[in-house]
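Of the protein chains in this complex, one is absent; all others appear in place.
And then chain A:
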Amino acid sequence: MSKRKELEAKLIAHLRDDVVCVEKTDPRTIFIDVKRAGIREASKIITTAGARYLCSVGYDNIERDGTLGMIHTFALDDSDQFVCCRTSAPVGDPVIESITPDLPSAGWSEREVTDLLGLRFAGHPKPKKLVLADDWPDGIYPLRKDVPHNFVPKGAEDVAYELDEAPPGTKIVPVGPFHPSLHEPEHFAVYVDGETIKGCDYRGFMTHRGIEKLCTTQISYNEVPFIAERICGICGSVHATAFSQAVESAAGLVIPRRAEFIRTMMLEFERIHSNLLWLGVAGHLIGFDTVFMQAWRVREQIMWLCERLTGNRKTYGMILVGGVRRDITPEIADDIRRVMKNIEDDLTIIHRAIEKDTSIHKRTKGVGTITKQQALDWSLVGPVARARGVDIDARRDHPYAAYDEMKFEVPVLDSCDVWATLVIRVVETFEAIKIVRQCLDKMPGGEFFVEMKDKIPAQRHAITVVEAPRGESVHYVITGEDNRPERWRVRAPTFPNLQAVPLMLLDEQFGDFPIIMGSIDPCFSCTDRVAVVDLQTGQSSSITKAELDALSRRAQSPSHSLQTMLRG
């Protein structure tokens, strides 16, 4: 009995009339429509059938039938299938039962939908704001179709996020919004008892850029990959590939095999450079800057290679819906082989020099431990999960592009700490070099781009996963009318991993905070207000948002800048 029939039978046995339909169109994706009363039960049945929770997607369907839609997505890793459980709630009564009590990693997805679409979740353990700014007005939901993409709401003063209450007997140490040991702005309130961390609360999303809104209102299908690339400075091709695959899957477009090979190669280049970058950053975070300098020296070769190949060091702009933009010529293939050889040699030297270094062991072994069960509960992804004995890799479990033809190992370790993450990422770099070589050897000839003959039909749903260097990215696309997607949901790998950070930090030393945080290779950005200290009086004050706006507008006439502000 196939997985699909098994699931259908179970759902109908338990939920009876609540199951509306089980779609049979796409062999890889199982779309299940349930009435909203049965959504929590349905998600329980799907997870007991062995599915792993991915993310939730909310969408605006008000114009069509006056409802807000909600999709919980799951992956069946054994049988290479996805389960999308769809439901909806009328806009007048937008409440759906929360699945977070059963699946803790759904917490952020649901909070995001509440912020952006106004769909509320009954029984959510922490129904706080997540994505929107603290002073965003109530009752305006930016992802709804009636809100324009460039809408500027009126700001409010003196609104602040209420942090979770500190556990008794602990002190709060704020880390961020800007902190020297973290390379992007974000805000953690860490609750410490002496040097031991007893909990933490996270407030981020402060520079939420609204990319999904922009791409569903302003630009057309083939421009989205270029914006998708800018979601992340490190795994750009991952997002562009995932989006393109989702659109191709929705449109039923088959791209040439050569394009799939080139995409695979671009993804592996990105993995090599990202893993080297992360190795350097990890070294830097534990105060071992030799590793930082050397790893980045080796990494520079791949940046130059990509510049020769694609015309840019990063944001390659190689991927389009329908294939890739540039071909691999025999000359560039020789160039790639030469660079791969250099990187392999250099990385071997670095690997040998640090693998037995006791100072690295002391800083990373036994640090940031969580058990395999916890990693599964919080649906961790990528090297962070593989370092906790969870054997998942989208490249092997849900092969896309040309990965079905590639032979590679997926390293899995079970020491559950930062050291295991480090080892996995170094081993994966060697594996990536192997994959690039296989791509070059096996690459078929022919076209590398195919055009769409007809318009992409509207209202098609598609989901894809792509294994980014730091974990698996999930993209969900609903196709729309005006040559652009109607809804596009991106779930980056940091989204689930960051939710488990409080758990990793629990009972660790405060000094290990940067490396634990760094071990998930977080990718976030946010901003906050600026505090100004008047040196003469020693008084500190906060610049309000209006003053900050005024300051930045006057920045072009330097004489008027901060000093005037302070004297005033």
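Simple rule for what comes next: a contact is a pair of C-beta atoms (placed from the backbone, for glycine too) under 8 Å apart; a residue touches a chain by one contact, two chains touch by 3 or more; residues count from 1.
Note that in this section contacts and distances are computed from a predicted model.
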Q) The complex lacks one chain in this depiction; which UniProt name from "Carbohydrate ABC transporter membrane protein 1 (CUT1 family)", "Response regulator", "4Fe-4S binding protein" or "Acyl carrier protein" does that chain carry? A) "4Fe-4S binding protein"
Q | Residue touching the undisplayed chain, where the options are A:K24, A:R209 or A:R297 | A | A:R297
Q. In the complete assembly, which of A:S2, A:S79, A:Q218 or A:T371 touches the absent chain?
A. A:Q218
Q: Based on the whole complex, identify which of A:V175, A:C235 or A:V321 touches the chain you can't see.
A: A:V321
Q: For the chain that got dropped from the picture, name the residues of chain A it touches.
A: 137, 148, 150-154, 218-224, 226-227, 230, 290, 293-294, 297, 300, 307-308, 310-312, 315, 317, 321-322, 325-326, 349-350, 352-354, 356-359, 451-456, 482-483
